[in-house]
Each structure stands twice: as structure tokens, then as C-alpha cells.
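Heads up, the thing below is written out as C-alpha cells.
A protein chain is absent from this complex, but the other protein chains hold their places.
Each chain gets a letter, A and B, in the order it is written, and its residues are counted from 1.
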């Protein structure tokens, strides 16, 4: 089964999608299986990470911004803006697809795990994640 | 089919799980299919890497420790220990899920590939990997 999640973003950062995904599975799937997420973009990515403490997520963002700064003289691909090439690199270092088992109709996330879309561009974006559910 | 691997770790490093996984597949699956691993933690991750030469694995660990040191002044999330925030970052840079095809009842790993749980914390931890097997 294929579904789509549409997510509007307004600036860089981690957008939680755990609840949206949980509702989708509750309404569309039962039993054991596998949920695979695929993001259809090259400047936003997927992450499963700490959902409890906001400071951990903020440190992830700040750390990655320091590793991949804007205005690096290395970049030749600059036509689409200062944040574009860093966005491609950050996407490369994180995930374009993630698979999470479903056990007894529920995503088998650990106690502290949440699912995130990581927006790497500054401006407003409409993002799409394709979700594949199977037994 | 869903199975679980429980792995007790005692300090940072790459814990090989190839044999455990091979045994699981031998007893639970036959034919062609897909084996998906998902780790239920935010401070340990999954890796498929060089299984032959221990020095390659050691260099991976030392390199990642240098890229993501403890005591970085950037970290604000420090309550859970000096190794906690680096563990989240290392998990972000590696994998939370990996899918490996099964060909004729055997994992289709390359000649030099092994499957590893990468523990990023110092202390003893009980880790859990959920395994999904399907045709």
C-alpha cells in the first residue's frame, strides 16, 4: 500500500511527523509489517532521533550547520541560493529512506525515538514523503 | 515475519551481529526475500562494513570520535553525560535501518561485508534490533 504525506515547512529544522505517521498506520494497516518512508527531495531528509528532549535536537541542528556552513568557498553550485549547496550535503549525510517495522499494528519505535522531516532550506517549501506499507 | 535481536554492550565500538542474523534467517526463512534491520535507540546505530581487517573498523571508530568529540562547547544537551550528545550525532551520521536482500535463503552480503551494531555510549547498555523478513 502506498500513501503520501504532504508537509509544508517554513525554514530550517526538524519537523516531527511521528503522529501523522501513526495515524496513517492506524487507519490503513493492521498486523505485523514494514513501513518505508522515502522523501522526494534533494534538500530535505529523514531522521529518526531523540523525541523527548528538545535540546538534543537543537544540538544536532547546530552541529550540522557548523560542519556544513553556508558561504563555503568550495561551493560552485550557488545559483539557487546560499543555503542550497549546504542543503544537498546535509541530505547526503542523513537519510532519503528509512524503514520501520510495524508490530501488532504499531510502529516499533523505541521509547525515545521520533520520526522527523529535516528541512535544510530557509524559505517556505512543500515537501512530500511517499510511504510504503507491506506485511 | 518479525524477530528481535537483543544485544548487551559494554562500551563504545562495533559489535558484530552477522552470525546472529545468519542463524536467525537460517531458522526462520527460506527462498528469496528482504531482511530489514531497525535499531530502537538514538545513541547506537547500524553499519554494514569491512569484516575482514580489524584495523579498518578501528580507524572508522577513531575517525568518527575525532569528528564528533566529547566536551564540544557547542553542546547544550549535557545532562545525560559527556558521551550522550556525541552518541546522538554519530547515530545521525550512520544508519537507523538497513535492508539486505536474501538470495536462496542466504543474506546477499558481499565477500568483505559484515553487519554491526555500533554502540556510541561508554556504559553497559541493553540494545534491541527489530528484524523484518519478507519475500
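Everything below uses one rule, namely that contacts are C-beta pairs under 8 Å (C-beta built on N, C-alpha and C of every residue); 3 or more make two chains touch, one makes a residue touch a chain.
No experiment lies behind these values; they were computed from the predicted model shown.
Asks: Which of these, B:18, B:78 or B:113, touches the one chain of the complex that we don't see?
Replies: B:113
Asks: Any idea which of A:22, A:65 or A:134 touches the chain not displayed?
Replies: Spelled out, the listed residue whose C-beta touches the missing chain is A:134.
Asks: Under the stated touch rule, tell me which residues of subunit A contact the chain that is not displayed.
Replies: On the subunit A side, contact with the omitted chain comes from 1-2, 36, 38-42, 68, 72, 74-77, 79, 84-85, 88-89, 91-93, 95-97, 99, 128, 130-132, 134.
Asks: What subunit B residues would touch the chain not displayed?
Replies: 32-34, 47-50, 53, 55-56, 58-60, 62-64, 66, 93-95, 98-101, 103, 108-113, 134-135
The rule is short, and it goes like this: only the chains that are shown with their structure count from here on.
Asks: Report the inter-chain centroid distance for subunit A and subunit B in whole angstrom, where each centroid is the mean of the CA atoms.
Replies: 20
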